[in-house]
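For reference, the structure discussed in these notes is given below.
Yeah, one chain of the complex is gone here, protein chain that is, but the others are all in their spots.
Our next item is chain A:
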Amino acid sequence: MSILVLADLHEGQLAGATAHVVAAAQAIGGDIDVLVAGEGVQAAAEAAAKLDGVSKVRVADNAVYAHQLAEPMGALLVELADGYTHVLASASTTGKNVLPRLAALKDVSQLSDVIAVDSADTFKRPIYAGNAIATVKSDDALKVITVRSTGFDAVGTSGSATIEAVDTVVENSQSSFVKEELAQSDRPELGGAKVVISGGRGMGNGENFKLLDGIADKLGAAIGASRAAVDAGFVPNDMQVGQTGKIVAPDLYIAVGISGAIQHLAGMKDSKVIVAINKDDEAPIFQVADYGLVGDLFEILPELESKL
């Protein structure tokens, strides 16, 4: 078995999700190479070389791979995939964007959002918004897989893999980068945070989301939101937790003013401990919450902040 992991980058740096994907690769077993592709990615390559279990880091550093646009990334992966039995990437927006292109160009299926490895060809993945878990077996010669990072614990960083340059440069005249608007935040990244506090429609407006700030600061938590809160324009959509947003599985998830629709539960029900704060004691969120507090969030949140 020989596995290629596509490294996930965030603003040119190695994203935390990569260490989880390497863990999934270890569960499959075999030689693990990591591909770091982008522009100005030497630091990311060095970080990838430290991940436990990685034997080689391959670096494609070229302007054509900047922002990891799908067309050049797909073409690069097709060039490099020969000789590997598995190609893995995290189920981030980049992995989801790029990997199906590789699969189609190699005429194989892709397995998306894998949460467990049964064997080198058999995997578990959630379907129907996480309301069922499918066990699937792939007989394709090349297995193309995106990994749900919350399904695997990150590997350590005591490795020392070799780093080698990849000279392959592909052409891309079809797509170009125009601009990026990234949400700025000092808080931990939503996908990897140990504690997440999320607000829903019950927050009433965007201004009230500030009630979560103090608590998030005290707990070192990331702030999330339900789709209702995003659609109502309270907060930007990259804060959305759910089937169509981010999937999180923190140690502690605090849902404030969130009813608990199927779509939202799909994104957080694997959290270790769930706390629900809601004034409606019939809200479905209480059926999954370990600790529920029925009451007015506008009274509870300031009290909680002062007592933490």
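To be clear about the criterion, contacts are C-beta pairs under 8 Å (C-beta built on N, C-alpha and C of every residue); 3 or more make two chains touch, one makes a residue touch a chain; residues count from 1.
Quick note on the criterion: contacts and distances are computed from a predicted model.
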| item | value |
| --- | --- |
| Omitted chain (choose from "Electron transfer flavoprotein subunit beta", "2-oxoisovalerate dehydrogenase", "Glutamate synthase" or "Quinol:cytochrome c oxidoreductase membrane protein") - UniProt protein name | "Electron transfer flavoprotein subunit beta" |
| Of A:Q26, A:S109 or A:T168, the one touching the omitted chain in the full complex | A:S109 |
| Candidate in contact with the missing chain, chosen from A:S2, A:Q42, A:T93 or A:T162 | A:T93 |
| Touch criterion as defined above, residue of A:A43, A:I127 or A:A165 at the omitted chain | A:I127 |
| For chain A, the residues touching the chain missing from this view | 10-11, 67, 69-71, 74, 92-94, 96-105, 107-113, 122, 126-140, 173-183, 191, 195, 219, 227, 230-231, 236-238, 243-244, 246, 251-252, 262-263, 269, 272-275, 281, 286-294, 300, 303-304, 307-308 |
